[in-house]
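Missing here: one protein chain of the complex. Every other protein chain is in place.
Let's look at subunit A:
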Amino acid sequence: MAELSQFSYEVAHLIGATVLMAGFQLLYQRRLFAVLNTFAFQALALAAAAAWQAHVQNAPHLYITAAIALVFKAIIVPGALHWLVEKLGIHRSVETAMSIGWTMMAGVALVALSILLVLPVTANAAALTRESLALAMSVILLGLLMMITRRNAVTQVVGFMALENGLILAAVSAKGMPLVVEISIAFSVLVAMTLFGIFFFRIRERFETLDLNDLETYRGDRQ
């Protein structure tokens, strides 16, 4: 464990806040490609956060997590989604279930909620962990919000991955937590499966659209 200086603490804080900011940006993008670019940016920030934690905590295995975030999530996944959107001819504009103003307000409320929840209960934890955890929980809740307010299946997947970015941010910030690499690999497999799912099952061909509202037509057994 390296010495925890004020500087390293502030850098970790800054990077965490960048991840959160990207989470907010995801909420108001109206075009699908902009959503993908913003997600790539968030993954990039996550990679930086993981690398910084690896350096500060003197935990080299976190560099692997950083590399996964950088290569897989910031480059391969957005690229693959970009290609899928073009290949399958998916609508490029994003439909929202809630107006952007309300979504942003809900987002702010969620961030306030996570700070109010996390800071008091982590009084004993190291300061580095404390703030990062509050940021991570905000990112998770924003990802959840995005999944709820966006109707398009691609944006839902992006929302899930944003949520997952928050989870990884929490895991790398928890001092000395084992299995972080395994967990990020497990998530990557999950995400890769979704992409394959969209492509091979040709969700668009089967359902005409990726809008999950239209998927609901079947919903159980109407007699």
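By our rule, contacts are C-beta pairs under 8 Å (C-beta built on N, C-alpha and C of every residue); 3 or more make two chains touch, one makes a residue touch a chain; residues count from 1.
As a convention for this text, contacts and distances are computed from a predicted model.
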item: Omitted chain, identified by the protein name its UniProt record gives, among "ABC transporter permease", "1,2-phenylacetyl-CoA epoxidase subunit B", "Cytochrome c oxidase subunit 3" or "Hydrogenase 4 subunit F"; value: "Hydrogenase 4 subunit F"
item: Contact footprint on subunit A, counting only the chain that is left out; value: 1, 117-118, 120-125, 129, 133, 136-137, 140, 144, 147, 153, 156, 160, 163-164, 166-167, 170-171, 174-179, 182-183, 186-187, 189-190, 193-194, 197, 201, 203, 206-207, 215, 218-223
